[in-house]
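Every protein chain but one is kept in place in this view of the complex.
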Amino acid sequence: MSTVNTKLERPGKALVDALAALGVATIHEAQGRKGLMATHLRPIYAGARVAGSAVTVSLPPGDNWMLHVAIEQLQDGDLLIVAPTSDCSDGYFGDLLATSAMARGCRGLVIDAGVRDVRDLTAMGFPVWSKAISAQGTVKETLGSVNVPLVCGNGYVRPGDIVVADDDGVCVVRHEEADEVLAKSLDREAREAQVRERLRTGEIGLDIYAMRERLASKGLVYR
Amino acid sequence: MSTVNTKLERPGKALVDALAALGVATIHEAQGRKGLMATHLRPIYAGARVAGSAVTVSLPPGDNWMLHVAIEQLQDGDLLIVAPTSDCSDGYFGDLLATSAMARGCRGLVIDAGVRDVRDLTAMGFPVWSKAISAQGTVKETLGSVNVPLVCGNGYVRPGDIVVADDDGVCVVRHEEADEVLAKSLDREAREAQVRERLRTGEIGLDIYAMRERLASKGLVYR
Amino acid sequence: MSTVNTKLERPGKALVDALAALGVATIHEAQGRKGLMATHLRPIYAGARVAGSAVTVSLPPGDNWMLHVAIEQLQDGDLLIVAPTSDCSDGYFGDLLATSAMARGCRGLVIDAGVRDVRDLTAMGFPVWSKAISAQGTVKETLGSVNVPLVCGNGYVRPGDIVVADDDGVCVVRHEEADEVLAKSLDREAREAQVRERLRTGEIGLDIYAMRERLASKGLVYR
Amino acid sequence: MSTVNTKLERPGKALVDALAALGVATIHEAQGRKGLMATHLRPIYAGARVAGSAVTVSLPPGDNWMLHVAIEQLQDGDLLIVAPTSDCSDGYFGDLLATSAMARGCRGLVIDAGVRDVRDLTAMGFPVWSKAISAQGTVKETLGSVNVPLVCGNGYVRPGDIVVADDDGVCVVRHEEADEVLAKSLDREAREAQVRERLRTGEIGLDIYAMRERLASKGLVYR
Amino acid sequence: MSTVNTKLERPGKALVDALAALGVATIHEAQGRKGLMATHLRPIYAGARVAGSAVTVSLPPGDNWMLHVAIEQLQDGDLLIVAPTSDCSDGYFGDLLATSAMARGCRGLVIDAGVRDVRDLTAMGFPVWSKAISAQGTVKETLGSVNVPLVCGNGYVRPGDIVVADDDGVCVVRHEEADEVLAKSLDREAREAQVRERLRTGEIGLDIYAMRERLASKGLVYR
Partner (left out) sequence: MSTVNTKLERPGKALVDALAALGVATIHEAQGRKGLMATHLRPIYAGARVAGSAVTVSLPPGDNWMLHVAIEQLQDGDLLIVAPTSDCSDGYFGDLLATSAMARGCRGLVIDAGVRDVRDLTAMGFPVWSKAISAQGTVKETLGSVNVPLVCGNGYVRPGDIVVADDDGVCVVRHEEADEVLAKSLDREAREAQVRERLRTGEIGLDIYAMRERLASKGLVYR
């Protein structure tokens, strides 16, 4: 059955923004290396780093009707997460939908399919992570669902989960784990800042992390 | 048999330039969603938008001899459309051929294979849409044909057709349909400009396109 | 057995720098079209052109322990060449390892796997050629080897070989052939400069390279 | 945290066997076209058709340690569902593990990675759906989890869900929906049997499904 | 516009059958190495070798409505050639459509998309060359066209062209060239039969084709 879940519980915006600032690699590590989407989801332009509350859209191949339905569900701070029900690289989303999404406060799009008008989207500063860039248009004939759990880019996303995206990819943080992930991410970042300084002055990981003994015990031989 | 068709009927330059200004997504929609090449053809740098009269080159894998033959056939406003007779990602084309093509007024290259010297091509402002970037050189041993109909990136191109390319991909417009496609594209663009304004101010597609009733009749349920 | 070869014979830095200036396409042609790595190795940002003495690292899928071992072996002017023992796109290398590598004079990384923190790496000016960009972290459990001959991106590399990389890809020059390759590359570049001037003024390859007779004898027909 | 869920609620065997007999295409249609895994999961030999209660295994790239842990959790009628935490094509599973799995009543393996000893597995009649065939061995160093929900081949699977697999692919049926899916599948099969007979004698779908009017109203033109 | 061309000129059946007997590799060579479709089109079972008059179907991604329209146009000796207007791997065709197509004398299917019920199709002896095997169903909402020229698997096919398919792939023979291609193919086969005998008794190509002198003149060195 095709449904639209209109009563979405969203994470707090301060939490989302704090995660956005940390970036995908740090968050992915801090939450135990889970939640990362597949590497074929690439940004249409370099340098964007966003996080948002997931508004999810499951739709048919070659049919973007449900995106219009999803737009109405968007609130300030949301991120659109879109997955077709079978492989498709059509250009589901372009500058008109982006204009509408931005007018509602949407921070970007993650789509396991294609996107178009990328020159305009880049000029508008609307970031997209997609599987393909394609001018191929879509029809409006078949229903799907909005705000249901789905798999996007081999990652499982529930509406209201936090999705973080930057040049390194896209990562899902469970709504209920976000506070803990943020704390661990900040810890990790602080520790890395210290290590970075030591590395910059010429110390190396073998010593900082005290790896030599374990390497030797595993049988590493220097010649 | 290997042939060079030297008597090419070309579209008018005003027509070609008008199509270039509109871009691939608009033109592809306006002509009924046909003529788009495969998404694996990507620009070597972002931001270029060109159209030209197709000079087509069919050549063997790993052999770029016919590109030298094709250069002589180029006139101001042409676009080179190159397809190997079997899968190949070699670097058929580099800065020397680009220098020669530019000297004859060629506006760019679409090649279902590889290209090289991309740093130089970018600096020269010579746009290329290709399947691969590869330094791999090619030989000059086997003939092909120039200005014959061919399939490039899963799209059928006849010499003298208009090819439009930008960041969204590459689209072929039939010579004889170009006037009508231009008119429809301009219409579409005008309509989209109006919709864009309404979307910017917060109206949404569900209302602008009056989709709610049809969605309900198909069975969409809001919860 | 897992080994680290600590006694690497390196090419002279003047030689390496001269090759870097020439770029991949020229060098690949000059050495008889050999040594080019596969086209799936792409730069994380455009415009870098480097050469270095290869420090090679063979390591398991999903395990970057040996990169820490390799860092210690790096000297000024080296390039890290990393290949997993089976297909992997994990993010083996990020900004911390890059900080450490740069502190030791390393000029960049070629890795037939994934890399992360690409925004930071770009800001640092540390060039990477990789198969993928991925935030996916790796473990430190299993040994590999440093400075052994290996296959990276379908190319065979020995430690101390010179590796050149730019926007066109990555090419290996054998240590013992580097002087000859440099000489031939300079020759080629000089010849190309002359041809480029003639092409710019409108001469074409058919005449400059005297191809017309051979084309006709092979059976090319003009219509 | 790495966990093994030992208290799995399994579907009834009669239900599972009834679903196995129906096959993937029928079940996938009957449950509303959801639950299908990606097409890159292919059988190692043609003709197998199985269903089983999912025992899921999430494990690291290149490390099959958790498969040994999972074997102990297998009961008669189970199907192993295995997904690495990042892309990997190594041969995680071969004839020894298959011997052990068969001894415990396991009906087959679905793995979003590689498998080996396929000649032996075929001779043993142990069916496998995998992404790759590879002799590449794996290590036993890093933990994962058994019987946790996971994404395998872009499909979401919970332990105890029913997984059906045949030459058409792999499909997940939710434990709690299985009775309804079975009923709908049997209905569908019965209806299809009737249609099949009519088609065999020369009637066509345009008439059986009364499509002509709707086609005409959409604008189809016969010439 | 969506059209069905009902007045198809078909090649003679004797001609088609003679081409079928020769196979793809011979025909492709005999007609000058053109017309071969892409290698991603693979047979669902080994050993089939067919030829037929092309009934072409252009249809949307994820929508197989036009296949029902096409069935009515099939005559004895036809081959269905199906291409979606953008990349799609859904299972457009299964055992019901095959039953109907066989009832009308159709010899098989070439589809640049997915197919399902492959176990049944194999048992029925209905050969299919496809890009994918997938149980994913399709909708019936959007029109396409039947018997228009189209590109399928990077090959250009017109309705009424002869398409030959076997384990080596799929090849298109132009209707108007078929007599000449048949003659050349028979010649080629006769010549190959003679060469095969000589090779079997130990003669080698270097001598049979008198290649030694030309190899030496190109610079081949024996050590």
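As written, the chains take the letters A, B, C, D and E, and residue 1 is the first residue of each chain.
Assume a contact is a pair of C-beta atoms (placed from the backbone, for glycine too) under 8 Å apart; a residue touches a chain by one contact, two chains touch by 3 or more.
Predicted model only: the values in this text are computed from it and were never measured.
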Omitted chain's touching partners, listed by label: B, C, D, E
Query: In the full complex, which of C:5, C:26, C:56 or C:85 touches the chain missing from this view?
result: C:85
Task: From the listed residues B:63, B:95 or B:168, report the one that touches the chain absent from this view.
output: B:63
- prompt: What is the set of chain D residues that contact the non-displayed chain in the whole complex?
  reply: 1-7, 45, 65, 68-69, 71-72, 89, 91, 94-97, 99-100, 103-104, 114, 116-119, 122, 132-137, 140, 142-143
Query: When the complex is taken as a whole, what residues of chain C touch the one chain not shown?
result: 1, 32-34, 36, 38-39, 85-87, 149, 151, 154-156
Field: chain B residues that touch the omitted chain in the full complex
entry: 60-63, 85-90, 134, 136, 139, 141-142
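As a working rule, only the chains that are shown with their structure count from here on.
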Field: Separation of mean Cα positions, chain E and chain D [Å, integer]
entry: 31
- prompt: Got the chain A residues that touch at least 2 other chains?
  reply: 1, 33, 36, 39, 85-87, 89, 134, 136, 142
Statement: One finds touching chains in the pairs A-B, A-C, A-D, A-E, B-C, B-E, C-D, D-E
